[in-house]
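The chains shown are only part of the set, and none of them has been moved.
The chains carry the letters A and B, assigned in the order they are written, with residues numbered from 1 in each.
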Amino acid sequence: MENEMNNEFISPIENIENLEAVIEAILFTMGEAVELERLAAAAGHDEDTVRRIIRSMMDQYQAENRGIQIIELDNSFQMCTKATMYESIIKITHVPKKHVLTDVLLETLSIIAYKQPITRIAIEAIRGVQCDHAVNKLVEYNLITELGRLDAPGRPILFGTTEEFLRNFGIKSLDELPIVKPEKLEDFKLEVEEELQLELDI
Amino acid sequence: MPIQYKLESFEGPLDLLLHLIEKNKINIYDIPIVLITEQYMEYIHDLKEKDLDIMSDFLVMAATLLKIKSKMLLPADPKEDSEEAVDPRQELVERLLEYKMFKYISCELKDKQFGAAKLMFKESTIPDEISQYREPVDMKELLNDLTLQKLHVIFESVIKKQVDKIDPIRSKFGRIEREDINLSQKIMDIQNYGIQYRKFSFRKLLEAQCDKMEVIVTFLGILELIKMGRILIQQDDLFDDIIIDYLAEDIIPVEQFSIE
């Protein structure tokens, strides 16, 4: 199998148009500068031919409707945006995103607020679903933060709420969180049992 | 040997049933239930891991088949409108149909994934100086009308759901154990109360309990004490208060109660 692959390396791409496409695809995927030597090997052509083709592509990219270009650096080639596009890229990264606390985020936040310090696994045990995404978002929003590591195998990260969290809810410490009464938990159990009983009766 | 292991590739009772139907050319008017059950059991035997959850899924289908068969055997209810009478197999056929459709779709998706897997994407290459700029999150907008009270309600509902998820049977075992202790303690309490007051109101005793569980346990305690001949109860009229007479002169230690 490996050998077959290697043989393919040598098979040249006959069509010039297709060769251009291959070079474009490779430079796009790699992102970084790629040595002419490697490009030529992948294309199955000699370096001179490939260099000639890339140079002609570079001319084509100069068209007004292209936002990207190929630059040559020390016998390597790299695809990048044109310098004139800089402002537009700044603009797109500055388009404000709408941030919303979804149900998942709210539930995760409430669990962390009440059960902190808590590991991701423990949150998942309560919710029954993975919550990597929710935890990451809450960290991004600076509502929760890493508090340290649990002294257990794998040393998982412990999460808790931030000062920003306290400040935004106008409380000084976590002691001011509304209390979950033990009777309330007992009520839940009874409710669930009643629901189960109902199901059985039907 | 390889054939046996192939059985493991069934993804559930419907999958297996489709296979068995094809293989046996089953006529549903005369479902070979014995054969199917045997084949089900063979399948379960062949499972490397005896996963109770998986087995129960398969047993449910076996039960469904039996139910269909029994319905088929029963004479049609003459009171039922003949037009309304639903073929007992209808539901099963519909389920099989739906399942078959999704199996077909999943094959289509598999092909699509094969094609899509050949597209290559590029990592983001936003220049550092731009990427370091982070649009500040507007906390007021983000938190909107979220209050601590709401967060509290959300937490309670999360915990309630967690309770929901607890296996009803096993969770009951746990509860019985705990009540065991409560009941013994309650019987001691009632005896203490009895020694002190000799004659007392059942209604008042219940009213003194702080929640439903306590009331139930107290009631059980009274029944137990009647059975033991420690107390006598008397009610003059229906719905009247019940008066409890504590007959004994002592308190029996809790260990002597065998509560089953």
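Following the convention adopted for this analysis, a residue touches a chain if its C-beta (ideal position, glycine included) is under 8 Å from a C-beta of that chain, and two chains touch if they have at least 3 such contacts.
Values in this document were obtained by computation on a predicted structure and should not be read as measured data.
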{"item": "Complete complex composition as a label formula, though a single copy of each is shown", "value": "A x2, B x1"}
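Methods note: only the chains that are shown with their structure count from here on.
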{"item": "Residues on chain B engaged by chain A in the complex (per definition of touch)", "value": "120, 122-123, 125-127, 130-131, 133, 135, 137-139, 141-144, 146-149, 151-152, 154-156, 158-160, 162-166, 168, 175, 211-213"}
{"item": "Complex interface listing, chain A residues touching chain B", "value": "25, 28-29, 31, 80, 86, 89-90, 93-94, 96-97, 99-101, 106-107, 109-111, 113-114, 126-128, 140-142, 164, 168-169, 171, 176-178, 180, 183-186, 188-193, 196"}
